[in-house]
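The structure is given below, and queries will be raised subsequently.
Omission of a single protein chain aside, the complex is shown with its protein chains in their original locations.
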Amino acid sequence: MMERIEDNLFEFAEFDERESEHIAAPRYSYWKSVWRTFIRSKVTVFLSIFVIALVAFALIQPMHSGYSPTVAPNINNSEMKYLPPSSEHLFGTDNIGNEVWDVVWAGARNSILVSFVSTAIIMVIGILVGAVWGFSKKMDKWMIEVYNVVSNVPYLLLAMILSYVLGAGLGSLIFVMVCIDWIYVAYFIRTQVMIIRDREYNLASKCLGTKTFTMIIKNILPYLVSVIVTYISREIPSLISYEVFLSYMGLGLGTNYASLGRTISQYKSFMTGYPHLFWIPVLVLAAIAISLYVVGQKLADATDPRTHR
Amino acid sequence: MSEQNNREVLLSLKNVEISFDNGGKQKFKAVQDANFDIYKGETFALVGESGSGKTTIGRAIMRINELSAGEITFEGKRISGKLSKQEDTQVIRNIQMIFQDPAASLNERATIEYIISEGLYNFHLYQNEEDRIAKVDRALEEVGLLPEHKSRYPHEFSGGQRQRVGIARALIMEPKLVVADEPISALDVSIRAQVLNLMNKLKNEKSLTYLFIAHDLSVVRFIADRIAVIHLGRIVEIAETEELFAYPLHPYTVSLLSAVPMPDPIIEKQREPIVYADATEEKTGPDYAMREIRPEHYVYCTPEQAKRYAELAGQ
Partner (left out) sequence: MSEIIISAKDIEVQFRVRENYLTAIRKVSLDLYTGETFAIVGESGSGKSVFTKTFTGMLESNGKITNGSIMYHGQDLTKLKTEKEWASIRGVKIATVFQDPMTSLNPIRTIGSQITEVIEKHQKLSKSEAKAQAISIMGRVGIPNAAERFDNYPFQYSGGMRQRIVIAIALSCHPEILICDEPTTALDVTIQAQIIKLIKDLQKELGFTTIYITHDLGVVANVADRVGVMYGGQIIEYGTVNEIFYDPQHPYTWALLSALPQLGVKGEDLYYITGTPPSLFNKIDGDAFAPRNPKALKIDFAKEPPFFKVSDTHYAKTWLLDPRAPKVEKPAAIQNLHEKIARMTSKGGAFHVRTE
């Protein structure tokens, strides 16, 4: 079995100790890794583009459509009413001669605006309060009691009452949603903080004299990116459906604002006669909510470093 | 007291008791009546098994745990209990900690540069950005790492390298006392030596004092000057290293030493471990106290036991 091996191979090789400390792998960057993981799946990329297009369109189209819920220019033009979807009228027309296309996008715009803005405010307040709550054992003692009381009140009931009291409108609806929901976010963050608060690297920071606020920003929040994104991915579609529901019930945005909920409510009586009137807004609503949710989930997975290659 | 008279006491524990709340029920006493001094420049080892309270003591010195009784002093000044902000700052500057688990003790989302600079940021211990980066580079080189590592993240490193980052993080604060809580237990055997050598080298270069918390007696024998053995919250024996290994007196110490397997087949195959009969409850009572049996060798015992130990040790 002895092949021809040159004798000079049996000399000592050079040995460099410092070389062994060198790390060969390319530098790791968390956000680059998130991006790479996110775009790995073609479905995700497609859906993301779809969602962005959908949201952009919903935000821009109503600004140029000239549609307003308080005006009905074709109300006396019977030829423009109840037209089915066609190449001229993409979604058809409704009972008062409005383009369903315009109505739906105007409603979608407001649903999206309300849910995005509310979610943003809810998350900021909830994270700040929740982080401090998770750290402070003293605050936990009384805050948990507050939470227990508040969380037992039926969400929808509270929303309806507040909505009724504050009246209809974009601003008041956002206010209602923020008021009700921030404490759930705070509680969620508090629990997450408590889980990682006593890990060794946080003790190490304490031993180095790091202040609590810095610890929240640098030690805790970066770990919570994934769970926060997960939460947002569920919160936005959830708030969209609440807005739709409230508007459906006649609360929520009120008659001055276009709303998918009110639209669906108005069109439901035509379900048998002109089904396109009912189903089109419902499907648009579903498309927005579901794709937002799925993209959000994919983003949540991508921000979890355990899924990184 | 003998030759220790001219040695300066850096840290002192007096009648320290640490207990934890079991949610209203009877408090659980993790540490009872702990007394020992650590002299400047020595490596003092605190040895015990899991649940002995050794980590609890270490964390109490770092002010992570509170004392329920007793006092800890550093350079003669009290560092336990409520302190003013300035006193607290002094403690942080003077006493630093090295943690056990290299995987959990570094912030995975922060760069090495930030991790090592964290203490510097907190007290603004640098003049400008250049100065800070120079300090970080120097700290990295001192522990055998490369300055290029500072832009990387902890998970890109091996366990041994991460532990060295933890050491750099502690030592950049230029403390006088370093509490090392099982710094090598989580490392592979061949890497442990590297970290131990590093700790020794840094101790000599920077005139450090170590409190070395461990459960591995073979390692402790190599690195420690004096050893305290702790069992179920009580310190049962304190002595200089070779003295302890030559004359282990407390029955728990004896059983602990006899349980350590030696890496020699001929010897090991002949040995029988000696079991400590009171393993679940520390033998104690009103007669028990720390008594000096041989010079600088203290054992927790009654007067009768003390006499017996002294005879056993040929005193």
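By letter and in written order, the chains are A and B; residue numbering begins at 1 in each of them.
As a working rule, a contact is a pair of C-beta atoms (placed from the backbone, for glycine too) under 8 Å apart; a residue touches a chain by one contact, two chains touch by 3 or more.
No experiment lies behind these values; they were computed from the predicted model shown.
In the full assembly, the chain not pictured is in contact with A, B, by the touch criterion defined above. Listed residues B:Val9, B:Leu257 or B:Ala310: the one in touch with the omitted chain is B:Leu257.
Checked against the full complex, the candidates B:Val9, B:Ala103, B:Ala134 or B:Ala193 give a single residue touching the omitted chain, namely B:Ala193. Which of A:Leu9, A:Val43, A:Val71 or A:Leu157 touches the hidden chain is settled by the complete complex: it is A:Leu9.
Between the chain not shown and the residues B:His215, B:Arg291 or B:Lys307, the one that touches is B:His215. Of the candidate positions B:Ser158, B:Thr284 or B:Thr302, contact with the unshown chain belongs to B:Ser158.
Even with one chain removed from view, chain B keeps its contact list with that chain: residues 49-50, 158, 160, 188-194, 196-197, 200-201, 215-219, 221-222, 244-248, 254-276, 279. Taking the complete complex into account, residues 1, 5, 7-13, 15, 17, 20-21, 309 of chain A touch the chain not shown.
Everything that follows uses one rule, which is that only the chains that are shown with their structure count from here on.
By the touch criterion given at the top, residues 59, 62, 64, 88-89, 92, 96-97, 99-101, 104-110, 114, 118-119, 122-123, 144-146, 149, 151-153, 155-157, 161, 166, 169, 173 of chain B touch chain A in their complex. Chain contact summary for the complex, chain A toward chain B: residues 18, 21-23, 25, 27-28, 30, 199-201, 203-211, 214, 218-219, 222-223, 305.
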